[in-house]
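Below is one structure. I have some questions about it.
Note that one protein chain is taken out, while the other chains of the complex remain in position.
When the chains are written out, they are named A and B in that same order, and each has its own residue count from 1.
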Amino acid sequence: MTVKLNQVEPLTLQGQIAVPYTWWAGEVGSRFLIALRDEAKIIGNRCTRCNTVYVPPRKNCGSCFEDIDQFVEVSNEGIVSAHTVVRFKYPLQPANTPFAYALIHLDGADVSLAHIIKGDLDKLKNGVRVRARFKDRSERTGHILDIDSFQII
Amino acid sequence: MGSKHREIRGKNMARRVAIVGMGQTDHRSHRPDVNGREMIYEAVKRALDDCELSIHDIDAVIIGNMDHFESINYVDTWSVEGSGAFMKPIMKVTTGGTTGSSIAIAAYYHVASGLFDKVLAIGWEKNSESDTTAAIITCSDPVWDRFSYSGAIPSLATEASAYMKQYGATQEDAARVAVRDRTHALSNPHAHLRRPITIEDVMASPMLAHPIKLLDVCPRSDGAAAVVFAADGAAQKIAPRPAWIRACAVRHTYTWFGDVDYNAGLVSLQRASAEAYQRAGIRNPADEIDVAELYLPYSYAGLKWIEDLGFCGPGEGPGFIQDGHTDMGGKIPVNPSGGVISTNCIGATALLRVGEAAIQVMGKAGQRQVPDVEVALATGFGGCFWSDVLILGTTRP
Partner (left out) sequence: MDNIAIVGVAQTKYERRKKDKTYYDLVFEMTKGVLEDSGLTLEDIDNVITVSNDFLDGRTISSMAVGEAAGAWDKNISTVEGDGTFGAFYGAMRVLGGFNTTLVVAHSKGSEGDVKYITNGMFDPIFQRLLGLEAISASALQANAYMDRYGVREEGFAQVSVKNHANARNNPYAHLPMELTIDDVMRSQKISDPIKLLDCSPVSDGAAAIIIANEAHARKAKTKPVWIKGIAHCAEEYFLGDRDLANPKSLREAARRAYAMAGIADPFHSLDVVELYDAFSYMEPLWLEGLGLCNPGDGPKLLDDGITTMSGALPVNPSGGVLSSHALLVAGLARIIEAVLQLRGEAENRQVERARTALAHGINGPCGQSHCVWVLSTGK
């Protein structure tokens, strides 16, 4: 184990295993994604015990630990509560750099939704108002990126 | 049947720990109605209801699954909303197929340490979300084992072949084990596979890797289990008949499949059970244990691993099964729940063995209850022929 490798070149083996995944969104998650796809609407739900409106909606409230069954539509508009302009490139990014990630506090919700902002980055600061820009209906598939991005208004 | 007055050996100055409740989902091949977190929530709610506790009574959470089946990194922090761990300590324990029993043992130590009084152990898996074989192949060493000898079946087939050669066991002998477990599952409303099968069905099912056929092996399931552990003092207030942990032992031995001696029996189970029996003061397992929930991922295991557990001598497994000793009503019923051959949501599977053994001790096993249980055995299996063993009982140690 502790043989010194000064006469042998350490070899490496490249490997890649394809393991495809298909995640169940569940009933609650599906309602959110279907509303994005079919209606260009953002829905959340409210825990009636602590009155928190969650976006995206959840099956249960994490702090009360009870089922949530009251769906509510929240606005497509809100304010940016945190953001970062991304300047490095890597393949899983949904947009060309520079673009921004933002936590967006939509009107009617009590928590923020994570999404992206592509344009007007020089105007981007916390507190600024943004509105969801949806893709065309033909491009929407029931995916978080059915919202193309949020735009500063 | 178990003796009430067995002396407990072992060096334990630590706190005594008991299981006081369990919940599980209804296991299925697919659960499209819930995402992973929500499925976990279901099991946790059922466990809390079972012992009439609120999540706010829980002091710590341990959770586990096999990562590559759902591809979620840091499952503990991801799970918080569904596992009830908001503003609590939560950690992830994962050891392949033995995950569920390792989680149970972790819960035991959380309480035995004195740091936590009521602890929730959660095992779960959403196998439908991935290609199970592709994911499990990654467990093998990428340089030495992965290209030639991996996935779950090949090593088990080697073990089965070696056993058949050594003792003359037959495919029908093994089929009998599968039939038993699948029959027991009919009394378990949570089990995944609930249609009875016959020896002929097993023999006619497609061959996967000789001598293992489709109906000799476990399915893959979506499901979750949650078990509540409590400290001496608290346990008695929660459950009228807590299931005390009398011993737990683990041997996760090999790294490479080629190192395994396929003629030596399941060494990890021999050693883990020897330690557990010694701690619990058990000398004659088949006589002193009232029920066993064994992690048998395939039928041949049911023949040979009971020998490793000392229920009978080497080569006597098939006879022991054929004589009905492991059926309901027999000397030592095995897998009243239907076992792994009926339900396999991997991260939960070994925890289900522990939980099912516990409800037998607690007298809460409903239609699958074995009468007068005082001592129960639960095992976990996984990885490279690894084993976990737990012994539970009605008598406070």
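Everything below uses one rule, namely that a residue touches a chain if its C-beta (ideal position, glycine included) is under 8 Å from a C-beta of that chain, and two chains touch if they have at least 3 such contacts.
Because the structure is a prediction, the values reported are computed rather than measured.
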Hidden partner chain, touching residue among B:67, B:131 or B:232: B:67
Among B:31, B:110 or B:176, the residue in touch with the chain that has been omitted: B:110
Positions on subunit A where the hidden chain makes contact: 1-2, 5, 10, 12, 15, 17, 21, 23, 25, 29, 33, 54-56, 62, 81-88, 90, 92-94, 101, 103-105, 111-116, 126, 143-145
Absent-chain interface as seen on subunit B, which is shown: 10-15, 35, 66-69, 71-81, 85-96, 102, 105-106, 108-110, 112-115, 135-136, 138-142, 249-255, 271, 275, 382-384
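Criterion: only the chains that are shown with their structure count from here on.
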Averaged-CA centre spacing for the pair subunit B and subunit A, given as whole angstrom: 37
Partner subunit B, residues of subunit A touching it in the complex: 13, 15, 17-29, 58-63, 65
Subunit A partner contacts - residues on subunit B that touch it in the complex: 30-38, 41, 45, 54-56, 68, 70-71, 80-82, 84, 86-87, 126, 128-131, 134-135, 137-138, 142-143, 146
